[in-house]
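Every protein chain except one is present and positioned as in the full complex.
Up next is chain A:
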């Protein structure tokens, strides 16, 4: 099947034959979306196990972890994690989670599956690029994970890979040689994959909308994916050359980021004149927008799902689009707030602090719009609705600490402490995860034609919701008490009294992680044994619910829908029930 070469047959596609073309090297956006989600599932399991190892070590530093010495004979001889290996685990946990989970699942995964259907297209604009995008990302993941198996282990300079220690090679520690090279290579490959993906999202949204699908009628989730892909297009375009320069510094002897006269491990580094701060600027110019790449799809998912279960139109959809656009724009003006302690000019710190405080305004407006949407509603408390409410809760909890950190004077004290760990885990990681969970419970019936188990879903929600607060809320107090982050053990006198709290967090993390097994069981069991899903189980309006569950190969069976309604027509008298679907015929007009 050659999509591109047969434009004449554009309105009737038969699925390709053969296992490889159908399930592996598929051009179908739905298969690619599921592949991204599966990749994210594998990645999140790896990332979570890494966080368990770290938490166990923090609570009981001398506890041997059985089997770990087999994975890393140097990093964990007898199963006890060395400080260097702790940093490797931290680096890999963060890199895997940020890139391969928080970017892959809500943006590339759900976006790939649902953006074309929600705009009424039968596939992405460039199916071949789409396939390349996934397989490039997959290769990036394999390259990253392979660094566990090289002799010195993975990189240990964090997901931010600060130069010059990330650029000078082995002298900076085990894992800074081959491990760090694999890290930079993996992220460079990942950037290429995401650029292909973003390009596809933008062209599809702009050019492949079905008849009647004006921009104003696009669902919020489509808007969010579209805005996210614009952010990604600019952000990954900066990280890619930055990674190339880092690779050249490591392997080709250039001095982009390595200053002159640098002595590391008693060895004068043969480099001259580079600027370590340059790496931080390039990285955070990508890094801060990346935070919004992770969270904006969650905005879209929540804004799409909440009205379905509130049976009310979303409050202020245009204002919400405005908020997301404002956040996207402002996200490029705040990167310096990660660098208040970097030795940057204090005047520029002020310059970055002000837009950081301003960016809380659209974020606050969005939150108020969601709360306004559920105000006075007879909410249907299904699992996806619960996860949307959880999203709002953790987003607010994490966002509030952002007000403190945005101010250079306070950040100076808190920056290197667990306060920041609590902040970004709530506002970016947990919030985005709740968005992913909400999306999974909501769209699973459409993707697999079967319903997930609601009882298990509710257990999963409550255990996770309570669990994440038990893990991350205490970290605020640790941070205020001056508990430094990135340490592998707390042996200083002033830190010793905090160890019981660390043990509590570790136990909470193990329990919350175990609660995810409920989700995994529900996911796998429902895929094969769940009750058959109707076309529109949630009584939603957007186009994906107008087609069968799961949708046919070309999404609408050769009959592209004609859109006559916005996505928010809930609580109105429709042909059936209290809603009007986007593809419902336009009301008859009297002449």
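Keep this in mind: a residue touches a chain if its C-beta (ideal position, glycine included) is under 8 Å from a C-beta of that chain, and two chains touch if they have at least 3 such contacts; residues count from 1.
Everything that follows uses one rule, which is that contacts and distances are computed from a predicted model.
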Protein that the absent chain corresponds to, by UniProt name, given "Transcription elongation factor GreA", "Heme-copper oxidase subunit III", "Cation:proton antiporter" or "Sugar ABC transporter substrate-binding protein": "Heme-copper oxidase subunit III"
Hidden-chain contact residue, picked from the options A:132, A:150 or A:248: A:248
Touch with the omitted chain, as defined above, among A:202, A:344, A:371 or A:507: A:202
Touch with the omitted chain, as defined above, among A:139, A:278 or A:495: A:278
Contact partner of the left-out chain, one of A:234, A:264 or A:396: A:234
Absent chain, residues of chain A that touch it: 5, 7, 125-126, 195, 198-200, 202-204, 206-208, 211-212, 214, 233-234, 236-238, 240-242, 244-245, 248, 252-256, 259-260, 272-275, 277-278, 281-282, 285, 562-564, 586, 589, 591
